[in-house]
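To start, the structure under review is shown below, and the notes come after it.
A single protein chain has been omitted from the complex, and every remaining protein chain is retained in its original position.
Just so it is clear, A and B label the chains in written order, and each chain counts residues from 1 on its own.
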Amino acid sequence: MNPPSEIPPAAGRKSFSEALGESFWLSAIWLVCVIFFAVTADLWPLAEYDHMNWESPAAPPGTEIHAEIPGGGRPVEMKKVSLLGTDTMGRDILARLIFGARTSLAIGLVTPCIGMVIGGLLGMMAGFYRGRTEAVIVAVMDVILAFPGLVFLLAITFILGPGLDHIILALGLLTIPAFTRVARANTLRCARLEFVQSARMLGQSDIGILVQEILPNVIWPMIVYALLVVSYMIVAEGALSFLGLGVPAPTPSWGAMIAEGKEVLDKAPHVSLIPAMVMFLTVLSFNIMGDCLRRAVHPKEEQL
Amino acid sequence: MTASKDAVQAPLLRVENLGVLLQNEGRVVRVVDAVSFRLKQGETLGIVGESGCGKTLLCRSLLGLLPGCAAVAPDAKAFFDGKDLFRLSESSLNKVRAAGIAMIFQDPLSSLNPVMTIGRQICEPLVHHLGMTARKARSRAVELLHSVGVSGAEQRVDHYPHQMSGGMRQRVAIAIALSCGPKLLIADEPTTALDVTVQAAILDLLMRVQAGSKTGMILVTHDLRVAATRTHEVAVMYAGRIVERISAGALFTHMRVPYTRALVDAIPKMDRPPHAPLHAIEGRPPGPAGAIYGCAFAPRCDRAIEKCRARTPPMRSDRSGRHWYACWNPIQEPAP
Partner (left out) sequence: MTEPAPVLEIRSLEVIYEAGRRRRIQAVSDASFEMIQGETLGLVGESGCGKSSIARAVMQLPPPTSGRVMFFGEDLTRVDRLRLRQLRPRLQMIFQDSVAALNPRRKVGETIAMPLRVAGKVPKEKRNKRAREMMSAVGLDPALFGHRPFQLSGGQCQRVQFARALMTEPGLLICDEPVSSLDVSIQAQILNLLERVRIRHGLTILFISHDMAVVKNVCDRVAVMYLGKLCETAPTEALYRQPAHPYTAVLINAIPMPGAPLSRPEMRAAAADLPSSIDPPSGCRFHTRCPVARARCAEIEPSLETVGPCRQAACHYPLCNG
C-alpha cells in the first residue's frame, strides 16, 4: 500500500458533465437525433406519410414501391426503395415514424410543462403559506387524483372533440397533482431552513423569497421528475391509441403505428416492432437522462 | 483514580501501526496512519482531535465496524486479550464484540432501536450471549438500569427510546454496553449531543462504572477539558496520526507538540476578562485527500522549521518513557 507521502495531491472536483456519465450523453445523442428529424421532417425527400399504396401493404424493409414525393407544386409519383417497409395500408413506415415523432414528442414534452408550471406554482404556494391555502390545494389535488383518468380523457374528447391539442390538455391536467406534491415537499424542506429566515431578515417580501430563495431549490427536483413524466406520457399516448382515444387518423403517432401493426404481428412483425423499438429507445433515453441528472444534482442536496 | 498497582501486567489492548485506508473517488487514502498505543486494565485513554482527524474511524476499526469503503491496513495489529483483532474470523470477532468490547455512540437515538422497548434491547445480549432465561434477563436489565442512574427502572424497562430524554437514552446505551460485562469500553463522543449538566453526570457515571469493574476505556472526545479531567492518558490526533501521548494531568501544562499547545490555547479560559482575544490556529486541518509531505501541522505551525516540511516526525519519548510526541521542534518549557 502507498505510504502517505506518495498519495497524489487531491484532484479537483468532478465537473458537472463528468458527473453525468457516458450513458447520459448517449441518450442525449439519440434524443437530439429524434428531435432533429421531427423538426426538419418537411425538408427530407420522404414519401407522403398518408399516401396509401394498396399494391404493397406491409412490405418488408428494403422493398421497392411506388411513392409520392412532395415536390414544388404537386406531388411527383416515382419508384423508390422503402427503407423500413410499409404498414398495413402500404404507407411508408420511415415517413410515418418521422412525422409520428412530432406527435409523440409534442405529447411527451408539452404535457409535463403544463403540469410543471401549474403544479409547481400551486405546490410552492401550499408549502410556503401552509394553513388554509395548503388545505384547499391539497384537497383539490386529492380530488383530481381520485378521479379516474380514462373517464376524464373520454369526457374531454367527448366535449371538445378529438385532436392532439385536447389530448395534450387532458394529459397535462392529469399530471398536475404529482408536480404539486414534488413542489410542495421540496418547498416545505427549504422553507424550514434558516436561509429563508435570513432573507426575511433582509426585508425580502414573500414573492421575493419564493422566486429568489425557494424556486432555485425546487426547480431541479421538478425537472428531474418532469423527465420521468415525459416517458410516461409517450407510453400513455401509445396506450390511448390502442383504446382508440389517440390522435385521429391519418396523423401518424408511434402509438397508433404500433396499434395498427397488431393484426399482422405474425406475418409482418416489423410493422409494429419498428415503431415500438423507436418508442422504447426514446423512453429509455428520457429515463436515463432523468436518473443521471438526479444523481448529478443530488450530492449537493445532501449537503443541505 | 490511581494508576494500576500492578505495573508489569500485560496491557488489555495493544495497538501497533494501525492504519485505515479509505477508498475515495477511485483513489486510496490513508485516513489513519501509524497509530500505536497500549491500554491497561482499569485505565482510560482519551483520544482528542478535531473533526475529521480519524478518531472515530480508529475506534470503529478495532471493532470491525468500518464502513464498506474503508479497510484496515494489512500490517496493522491490535492485540486484545492476547488475540489479534484484525486476524479473527467473523464468528470469533462477534464473540469479542458481544462480551469483550462494547461501544457507546455519540447519538443514542440512532444507536437504539426505536420500535423496541429498552428492556428488550438490554435483554437481547443477555439471553443471546450469556444464555440467561427471559425472566432472569429482565430482572438483570432492571438492575443495570438502576446502576446507570435511571430512576423508576421497573417502569422504564417497558418504555420506548422516544419516551426518554437524551441523557436518559445515553444511560440506556451505557446499560446495554455494560450488559455482558465487557473488558473494554469504547465511548465515541458520548456526551457531545448532551447539555453540560447532563454531560457531567454521564461522565461521572462512566468513570464510576469503569473504576468499579476495572474495565479499560477509550474515551473519544473533541473537548480537551473533558479528556484532561476524565482520563489517565491522552492521545492527541491530527490528520490521522497520534502526535502526542501524555498523562492527562500534564496535558494542559507540559505538552511538547505545538498542535496540542495551540488546541489548549484556543479554549476559552474562565480566568480572563470578557472580550480578551483568543489564540486561534490559522488555517484549517488538511482534508482526507490531501497529500502530506512532512509534518501535517507544519503549514499552520509557528514553530515549524525546514525539516518539518520535508520529513514526517517519528514518535519518540522523553526520559520517563511515559510521554510520547512526534515533533522535530518540540516545546521545551512548560506552559504558563
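We take it that a contact is a pair of C-beta atoms (placed from the backbone, for glycine too) under 8 Å apart; a residue touches a chain by one contact, two chains touch by 3 or more.
This one's a predicted model, so the numbers in the text were calculated from it and none came from an experiment.
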item	value
Option touching the unshown chain, where B:28, B:267 or B:305 are the choices	B:267
Residue touching the undisplayed chain, where the options are A:169, A:199 or A:264	A:199
Interface residues of subunit A (partner: the chain not displayed)	13, 193-195, 197-205, 208, 213, 216-217, 300-301, 303-304
On subunit B, residues whose C-beta touches the chain left out of the figure	50-51, 149, 151, 165, 167-168, 195-203, 222-226, 228-230, 251-253, 262-263, 265-270, 272-282, 284
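Definition applied: only the chains that are shown with their structure count from here on.
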item	value
Euclidean distance of C-alpha centroids - subunit A vs subunit B, Å	54
